[in-house]
Every structure is written in structure tokens, then in C-alpha cells.
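One protein chain is absent from this view; the other protein chains keep their places.
Right after this comes chain A.
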Amino acid sequence: MAAGSSIDALGQFELHPVLGALGESLRFSQSPLMMIIASVIVLAFLYVGMRPAAVVPGRLQAAAEMCYDFIYNMAVDTIGAEGRAFFPFVFTLFFFILAGNYLGLLPFSFAFTSHIAVTLALALMVFCLSIIVSLKVQGAKFFAHFMPAGAPKALAPLLIPIEILSFLSRPVSLSIRLFANMVAGHVMFDMFAAFTIMLAGLGLFGDVIAVGPIVINIALMALELLVGALQAYVFAILTCIYLREAVAH
């Protein structure tokens, strides 16, 4: 955090071994630890929520069913009937990212979605899946999409590279969006928290002004709750859109 008058806003993203000597020897950092916690929370939520299997659901079961319905509708509405096959994948992606984003907001926690290595891996998984599905469903016709229909043949040397670059930019934009949003949010938290500490060192007058950054941080927390859900949603809906194109004939 803030050491003296300097602000180390990026230090929070450094990985350190956790869990003592065992974590040290396994190179086990906060990032995988938080991933495991996120997965366990999502699985526990679904398991505990759905265990009663009541016809009239309780609160937790209703929440679990709403989550299921939300993603199910998103997958089926966007992809079409084939969306049911990809529903588990989209569901897992959405809740893994959502849990990661929200876990990162807790004190002494770590947002694994703030590392480009994690988000790029997720995005490449989606990208590779959509290519595999495209090739399986459309076969060689998949490559015909790189030439826009109705365009003059003479423009092909220009249009095809642009279309290919546009296609290749998908995993990059998917990963950068999530990563940049999470990093920006956490850097802002750190900055304003550091302002509070720095202002508090200025005596009575500083103590009064130091309330300002705290208020801003509270507002930022509300914003981050929105951004966390929104980014998970955008990631999931784009996965659905890419898969829709893949299954379209």
C-alpha cells in the first residue's frame, strides 16, 4: 500500500506463495487459491441450494434456479436450440468469472481476473472452442466467411486480411476487457485508500478531508459490484455470440 508519500498501486497484483512451506514448494500463489475458492463457492451454492429440491423453493433454491434460468435463457436465446449443448460451458464461465470478480472485492483477497494470463486463457478457450465447433458444423465453408458476401473480387486482397485480423482480435478484446476493468477498479481502490492515509498524516485538517476519499471508495465499491457482474455478463454473452456464429450454417 502507501509507503510514506509514494503510492504503490500495482503491488497488490503481485503473486506470493501462500499456505506456508507447502505452497512455497508447489509455487502455489493467491491466484490459484482464489480460483479454487471461487469454484468451491459456486459448486457449494448450487449443491446446497438444490439439495431440498422442493416444489416451492426456499430462498437459496430460488436463487440457484434463477441463476440457472438466467444463463439458460441467455444461451438458448442467443445461440438457438443448439445452445442447450453449450449451456454448461457458458454457465461455468459466467459464474467462475463472477465469483472471481466479487471475491477480489473482499479485504485481504485477490482478484484472479485481474491477471491477463488468466483472462487470456479463458478467452482462448472460448476462441478455440468456437473454431472447433465452426469447423465441425460448417466444414470448409467456415473459411468462406472471411470474404464478405457481395464484395467485389478485386478487393479480396484487402478485405480478407482485415476480416482475419478482426476475427483474431476476438480473444484479445475478450481478455483485455475483463483484465483492464478489474485492474482499473483495484488501482482506483488503492489510490483513494492511499490518499486517506496520506491526508490523515496532515494533522486535524487532514483528518477531516481524509473522509472524502473514504466516501469515494464506498461509491467505487458500488461501481465495482456493477462492473464485476457486467464483465462476467459481457464475457458470457460474447461466448454465446461466437458460438452462435459457429453453429450457424
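Here are some notes:
The definition used in the following text is that a residue touches a chain if its C-beta (ideal position, glycine included) is under 8 Å from a C-beta of that chain, and two chains touch if they have at least 3 such contacts; residues count from 1.
Note that contacts and distances are computed from a predicted model.
Here one chain is missing from view; checked against "F0F1 ATP synthase assembly protein I", "Spermidine/putrescine transport system permease protein", "Sarcosine oxidase subunit alpha" or "Putative ATP-dependent transporter SufC", UniProt names that protein "F0F1 ATP synthase assembly protein I". Touch with the chain omitted from the figure is made, among A:29, A:78, A:113 or A:217, by A:78.
Summarising the interface, chain A meets the missing chain with residues 73-74, 76-78, 80-81, 144-145, 148-149, 161-163, 165-166, 168-169, 172-173, 176-177, 180-181, 230-231, 233-234, 237, 241, 244-245, 248.
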